[in-house]
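The complex appears here minus one protein chain, its other protein chains still in place.
Which chain is which? They are A, B and C, in the order written, and residues in each are numbered from 1.
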Amino acid sequence: MSRIRLGMVGGGNDAFIGAVHRIASRIDDRFELVAGALSSTPEKAQASGEALGLPRVYDDFKSMAIREARLKNGIEAVAIVTPNHVHYAAAREFLKRGIHVICDKPLTSTLADAKKLVKAVEASDALFVLTHNYTGYPMVRQAREMIADGTLGAIRVVQVEYPQDWLTVDQDIKQARWRTDPAQSGAGGSTGDIGTHAHNLACFVTGLEVESLAADLQAFVSGRQLDDNGHVMLRFKGGARGMLWCSQVAPGNENALRLRVYGETGGLEWAQEDPNYLWHTPFGEPKRLLTRSGAGAGAAAGRVSRVPPGHPEGYLEGFATIYSEAAEAIVAARDGGRPADEVIYPTVHDGLKGVQFVGACVRSSARNAAWVTLDG
Amino acid sequence: MSRIRLGMVGGGNDAFIGAVHRIASRIDDRFELVAGALSSTPEKAQASGEALGLPRVYDDFKSMAIREARLKNGIEAVAIVTPNHVHYAAAREFLKRGIHVICDKPLTSTLADAKKLVKAVEASDALFVLTHNYTGYPMVRQAREMIADGTLGAIRVVQVEYPQDWLTVDQDIKQARWRTDPAQSGAGGSTGDIGTHAHNLACFVTGLEVESLAADLQAFVSGRQLDDNGHVMLRFKGGARGMLWCSQVAPGNENALRLRVYGETGGLEWAQEDPNYLWHTPFGEPKRLLTRSGAGAGAAAGRVSRVPPGHPEGYLEGFATIYSEAAEAIVAARDGGRPADEVIYPTVHDGLKGVQFVGACVRSSARNAAWVTLDG
Amino acid sequence: MSRIRLGMVGGGNDAFIGAVHRIASRIDDRFELVAGALSSTPEKAQASGEALGLPRVYDDFKSMAIREARLKNGIEAVAIVTPNHVHYAAAREFLKRGIHVICDKPLTSTLADAKKLVKAVEASDALFVLTHNYTGYPMVRQAREMIADGTLGAIRVVQVEYPQDWLTVDQDIKQARWRTDPAQSGAGGSTGDIGTHAHNLACFVTGLEVESLAADLQAFVSGRQLDDNGHVMLRFKGGARGMLWCSQVAPGNENALRLRVYGETGGLEWAQEDPNYLWHTPFGEPKRLLTRSGAGAGAAAGRVSRVPPGHPEGYLEGFATIYSEAAEAIVAARDGGRPADEVIYPTVHDGLKGVQFVGACVRSSARNAAWVTLDG
Partner (left out) sequence: MSRIRLGMVGGGNDAFIGAVHRIASRIDDRFELVAGALSSTPEKAQASGEALGLPRVYDDFKSMAIREARLKNGIEAVAIVTPNHVHYAAAREFLKRGIHVICDKPLTSTLADAKKLVKAVEASDALFVLTHNYTGYPMVRQAREMIADGTLGAIRVVQVEYPQDWLTVDQDIKQARWRTDPAQSGAGGSTGDIGTHAHNLACFVTGLEVESLAADLQAFVSGRQLDDNGHVMLRFKGGARGMLWCSQVAPGNENALRLRVYGETGGLEWAQEDPNYLWHTPFGEPKRLLTRSGAGAGAAAGRVSRVPPGHPEGYLEGFATIYSEAAEAIVAARDGGRPADEVIYPTVHDGLKGVQFVGACVRSSARNAAWVTLDG
């Protein structure tokens, strides 16, 4: 089976997430990176492309889209890993030329862009995959499968959090600058960068949707324009309730994304920093620790595991699973088909909900934590 | 040094908390239980008193207060361990006769009672000690000392939670019945029973006071009259923000009280179920795990530890510390004095704040999670 | 039920273990300490006894034994908490006068003394209880019950260890001095002080006996006369094999006693520093975490638990259980009877095995880790 020809927009030399996408695309050997417009200035774009030894290097994403669409063996898919405010403009150029898009989250920096991107996807034959990468972890799949199977009964309470500490003090580095700049990141700071991951994970695992939320956002570091800490109460459709905490000013937390779900008959707990474990706590029975590929782990986790139990898989493997799911869909699309039902990846609609979530947090907080709906 | 003569109100045969108070009063050998009115009916009170071999057994707390106050070697202090709605009436009888009161939490079942109890304490020469027992854990003292010393800088974020699972289904046992009955427990269910512990712990450790809160309370189990799950956003005086979660319907959680505090320069994390440890996470340095009596543990923890590091102390020892602090104060009061500054115990004012906290949660929730003040 | 009148030998002011025994004897309210010879010099013995407010204070254990045996309400039992080399001489005086003995471990400092003590117990009507206190932890009882019930199948492998770090450097304090002095401690250093605990725990939980062992002992700290680290391979009667590690020079370990047992169909793991948990790992099923008094905990653990699950019990409660088991036996003995079968406490025979274990370790190590039997 030949590899899918992949291009990349953004992800130049000093960008952490570009390197992550490149590794993720290689792990399962389904893609080959052959073209790129890796930076926002032609000079840097050329330099970064050459440093990676890319066969075809472009000055900007538009010329790349135009040219690759015309090539006989041009790229079939593109990874967009720029700052948020560029996502829509870049994705549009590829989508309208039938090139599949794999896009980093959050979907866009504005709700208007998000809605236009949904339309662009709907108008295109190409696929759109959003790298909410935490949905690729095997034990996240396991949790989702267990809840869908009714293992917990009706869900009552969802506790999700994503604390970090790297913005505890003012950081004058590129990674920090664009994430704390409304023009590049959008209206949300910690809510946009990591709160969306928490929101997406909670919904992905439980199958629930947020009906309304009440948010109290703060910018603790002096002079910071965007929230660096957010407290959110959630009401889900169907009656479940939840809390969401995101923070970039919580010393001692690196990427401590953690989800706990409680239903009528049991609970589940998962933590991103130790992702190979899932606690299952059936009410009235001993706690059970499920391990990736170990006893008690089911088909949904097994499908996306690579090595035996006790050999930890990590962040890159979870990310790679998003790429491999995309590959399944892209290969099926070559013949006009669809992948098997078990193939799962975050879509543009999930991305829209994420942008709506950030917008709702900002609106609610501006109104003193009034309850607001996501599409309100 | 002779032991303090102690009486007990409530805590008969099938009451868990009465036995806890008795053990706690014995551990450091400062008290001797010599009298009791252990149940709400004379027959049961007599039977329970005899079963314990108490020298003096009474039918009810009032006759006990009257009689003991007249005895030459009557009780100097009384432990009140009844359901919440009896606390005020019982405490009043002893306070007005100069007998010190050690009372279980929450202070009372109604705000009116709480305010009357504050007055009764203020009008009495006797001491009033509230057994918010978690404040007796050595590593809780350690955390309080570190924050007071400025180790974390100004506090920004407080995350506190107290999930349990025992009311996940309807329980027809005495422990459950009175805790889910507004007439005996007051307006709060999980908020009153365990939310108050979480609130008290957060304030005790940080030295902060809640300015306002927004609460979303639920009763998930059909037919339950009081909340069994509560989500609360907190705003502290001085600018810190927090979240509080209490639940009795979270399967897999036994008494998972947990506090996390983040300041400008570091964080702390403590969990009741593993109470001999305290994480200290100074920003930009390796995480440190402090152990009770171990390296890095300070004077405040050392004062209330009994055994060497690595030998765990538990719930009963923490509870015993409250009794021993009370003993220090009672002994000092014998000569009209006050104990050393380092002697700390929860007071009637802490109890009033707890009742106000529960009331505020209920009021806020009734107003769709509007922000309310504690004394509002 | 009236309390058992208790005396104490050793345990004066600066002795950690004396205070532990006193608290342990109070927790369940079965004993009252009424007499003592708390130190090896009359002056210190008097001062320590007065400081504790003991009704009857003696200069030495022999005069105490003689006098108490003659009193109408003299002590029924005595706790012996001296350095090891005094155990036999003290115990003998009480045993021969029909006073029950509760004695700290290890049994004696020499094998000769141990054998004489066994005879003294056999010749006496009085009971002898050895405070191998770790056998009092509820989850240790749980593990023992599960293995006795066949939950693990035939036992194959036992891993037990007890590392500490307090003797990493030379310590010129009393606690260290007598423990590193062969005249007071016996031939074993870490093997005698903590290796015996590990050995006893492994045998208690599994029901197995050591057939032979091969030991490699070291004294890492310059000038130390007794081992401060020991590596031991174990062969149990019946075919199981094991390893035992004890150390007082392992930085970061406080009292990290830990037992792991593996059988044909499952495993168990328990750690003293977090004693309220027991891992049960049935082969081919998810790992299960049993909690004290929680779901999955059985009768043997429930019998010796005091508070609900999630409220940790600790070292002192486990120690108190040994005292309460002793109380059950003593009360039954008042009428010439025996306690219920479920009452368990370490005996003089367990103590003899412990002394033999230490002797075997020393002999084996002197012969370059040759295999030796315990009674060899």
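The rule is short, and it goes like this: a contact is a pair of C-beta atoms (placed from the backbone, for glycine too) under 8 Å apart; a residue touches a chain by one contact, two chains touch by 3 or more.
In this text, all values refer to a predicted model and were calculated from it rather than measured experimentally.
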Option from C:F31, C:Y58, C:W279 or C:F319 whose C-beta touches the chain left out: C:W279
Candidates B:A37, B:M233 or B:L290 - the one touching the absent chain: B:L290
Which of A:K237, A:H311 or A:R367 contacts the chain that the document leaves out: A:H311
Residue among A:T82, A:Q164 or A:S247 that touches the chain left out of view: A:Q164
Subunit B, residues in touch with the chain not shown (by the definition above): 280, 284-291, 294-296
Touch residues of subunit A, complete complex, unshown partner: 1-2, 16, 19-20, 22-23, 26-29, 53, 164, 253-256, 272-276, 291, 294, 306-317
Absent chain, residues of subunit C that touch it: 156-157, 159, 161, 165, 168-169, 214, 216, 218, 220, 229, 231, 233, 235, 241-243, 245, 247, 249-253, 260, 262-267, 269, 279, 281-283, 287, 368-369, 371
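Rule of thumb we're sticking to: only the chains that are shown with their structure count from here on.
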Inter-chain centre distance, subunit B versus subunit C - centres from mean C-alpha coordinates, in Å: 35
Euclidean distance of C-alpha centroids - subunit A vs subunit B, Å: 43
Cα-centroid distance, subunit A relative to subunit C, in whole angstrom: 55
Contacts with two or more other chains, residues of subunit C listed in rising order: 291, 294
